[in-house]
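With one protein chain withheld, the remaining protein chains of the complex are depicted in position.
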Amino acid sequence: MNNAQDHAFTLDEIARRLGARLVGDGTRRVSGLATLSDAGPEDITFLANRAYLKFLPDTRAAAVLLHPSHADDCPTACLTMDNPYLGYAELSALFDPLTARDAPGIHPTAVVSASASLGKGVQVGPHAVIEDGARLGDRVIVGPGCVVGTDSVIGEGSRLHANVTVCHGVVIGKRAILHSSCVIGGDGFGFAHDGSRWHKIAQLGGVVLGDDVEVGSCSSIDRGALGDTVIGDDVKIDSQVQIAHNVQIGDHSALAGCVGIAGSTKVGRNCMLGGGVGLSGHLTLCDGVQVTGMSLVTNSIHKPGVYSSGTGAMSNALWRKNAVRFKQLDDIVKRLTRLEKKQRNR
Amino acid sequence: MNNAQDHAFTLDEIARRLGARLVGDGTRRVSGLATLSDAGPEDITFLANRAYLKFLPDTRAAAVLLHPSHADDCPTACLTMDNPYLGYAELSALFDPLTARDAPGIHPTAVVSASASLGKGVQVGPHAVIEDGARLGDRVIVGPGCVVGTDSVIGEGSRLHANVTVCHGVVIGKRAILHSSCVIGGDGFGFAHDGSRWHKIAQLGGVVLGDDVEVGSCSSIDRGALGDTVIGDDVKIDSQVQIAHNVQIGDHSALAGCVGIAGSTKVGRNCMLGGGVGLSGHLTLCDGVQVTGMSLVTNSIHKPGVYSSGTGAMSNALWRKNAVRFKQLDDIVKRLTRLEKKQRNR
Partner (left out) sequence: MNNAQDHAFTLDEIARRLGARLVGDGTRRVSGLATLSDAGPEDITFLANRAYLKFLPDTRAAAVLLHPSHADDCPTACLTMDNPYLGYAELSALFDPLTARDAPGIHPTAVVSASASLGKGVQVGPHAVIEDGARLGDRVIVGPGCVVGTDSVIGEGSRLHANVTVCHGVVIGKRAILHSSCVIGGDGFGFAHDGSRWHKIAQLGGVVLGDDVEVGSCSSIDRGALGDTVIGDDVKIDSQVQIAHNVQIGDHSALAGCVGIAGSTKVGRNCMLGGGVGLSGHLTLCDGVQVTGMSLVTNSIHKPGVYSSGTGAMSNALWRKNAVRFKQLDDIVKRLTRLEKKQRNR
């Protein structure tokens, strides 16, 4: 798909918006953004990763956004910035067809409670439901099929894509982006056992999302048992993530797809959790912790750095042998220790 | 969020409902439930875990629910019970704002088939769809945006939160709680290969959920290929869980977030699966099996107990070395065995 034709900008305009230095003809217009190898003569492109430097000489793009150190290698107009990847982020917003299309208004099929309060320029899509006492800030966009529960608050400029569920008593900050079918504020998983069966513990807390939070499609952030589940400012959460009750995530942390965090665990600021990472409950991860994909963390981490667990893939034939040996590992060490003793006693 | 003000009870009332023994002024009223450290003078709290005993002397709560052995250490009124965590579960229901708010009735935007049958006091939310032949028991609550498929049955007192999908021909017992965006009865994953491409196997079975089952947000329970996927009574399933076709789960088992169970596996009664656990297909786990978080189970388990796999997180630098060694593990054992032989032959 290519929605690039919806927008066109001169290189001068782009340089001004990005604060970039332009080398080349500022009156040339570009109407699309593409990769170095895919870009055509109507497109602007960027170079932010040295691995793609090899594509620079042959690019057909009208202009390339890149680091000043690569300007001499650029066969066409260029815009230079110290952080071209950041420039790419700004370019992507310029060329985003979604930003152009939104028209405020409440669709006639939406069900909006008389006791809900809606700010200026709010858009509520077809079949969306806004329950009693909910408050939507200015310019909030609620997509088709979304449900915003009783007494929940959505901060200004936030967008809920289609079929999002925000349960009752949830507080969402400004400029949130919630993707389709994510659920904010479903019950946490709490039960007391009487010796023979489970008794539900009603989940009386809420969920509080800071400003600039993004949540991917089909992700779940559960409400607190007592007290809230708290997601800090500028936290980015990918698709298929599970965040259990009373978890706390510090500002600017990023969680990749399929991460699961068990109840009451605290993740610090500026942490990064790779895809499929699992954190046990009641842990504390300090600021600046990175955990690589599919690692299991069962103890708190008090020192910034990169952490990992598991084993990488190998041929199944080799793996079968090694996995059996893993089950014998403690015995293997005992055998080794015995040998060492004999050696020493000689 | 704090909905505690919606409810107020005297300590005498609470003691009577919980069957607890009260020490203190029974006429005092409490209007909220909070943790030991957060509770204020309008709140009741509880102590169910010795780790929190340190907060007891300084609690500001009006009353504390605790074990009789801690009564002497309590600076305020107390209610004693042998299982205070169970008492907490009952308290949480008392203070649950959801229970107070529900008003029966069919929202005018709901689409309810003329051939569906609805019990007494049923509530169907905005934009919900009840298809042909579906039967909802007394006091069933169907949230906004839910779909209940053709010929499905929902037992009395069950609640479907927003945007739940119950596909056709599914049977759900009494008092079920289904959280937002979960899907009960999507197709199992079955295909036959003809040597060059896949042919779909229509999934002709259904899903049967017993009584008192809870299913978390965004979880999937797939319908059987032939015969049903069967979830026993009092089974508790967290968010982001995948249960494949023809799985059977015994009564009172609990599955934490992100668990995945492959086709036709049978999990016994009173089992507990930690977050992210994976069970291969066609296995049998006997009653009383616990599996710790993110473990992979590829063989049946015939003895109750706790099972685990995987490795815990360590620094990435150390992990890289060890993960490489894991690939050499079988060779390492061979080297060790050679050394042992030489030793013996000496």
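So that you can tell them apart, the chains are marked A and B in the order they are listed, and the count of residues begins at 1 in each.
Here, a contact is a pair of C-beta atoms (placed from the backbone, for glycine too) under 8 Å apart; a residue touches a chain by one contact, two chains touch by 3 or more.
Given the structure is predicted, the values throughout are model-derived calculations rather than measurements.
Undergrad: Sort through B:54, B:120 or B:200 and give me the one touching the missing partner chain.
TA: B:200
Undergrad: Specify the residue from the set B:177, B:231, B:244 or B:272 that touches the hidden chain.
TA: Answer from the full complex: B:244 touches the omitted chain.
Undergrad: Touching residues of subunit A against the unshown chain: what are they?
TA: Here the touching residues of subunit A are 1, 3-4, 33-35, 38, 83, 85-86, 88-90, 92-93, 95-99, 101, 107, 109, 125-127, 143-145, 161-163, 177, 179-181, 212, 214, 216-218, 234, 236, 238-240, 252, 254, 256-258, 275-276, 293-294, 310-317, 319-320, 323, 326-330, 332-333, 336, 339-340, 343.
Undergrad: Considering the whole complex rather than only what is displayed, give the residues of subunit B touching the chain that is not shown.
TA: Touch set of subunit B with respect to the missing chain: 109, 111, 127, 129, 131, 145, 147, 149-151, 163, 165, 167-171, 181-183, 186-187, 189, 191-194, 196-206, 218-220, 222, 225-228, 240-242, 244, 258, 260, 262, 276, 278, 280, 290-292, 295-299, 301, 305-312, 314, 318, 321-322, 324-326, 328-329, 332, 335-336, 339, 342.
In this section, only the chains that are shown with their structure count from here on.
Undergrad: Report, in whole Å, the distance between the mean C-alpha point of subunit A and the mean C-alpha point of subunit B.
TA: Those two chain centres are 25 Å apart.
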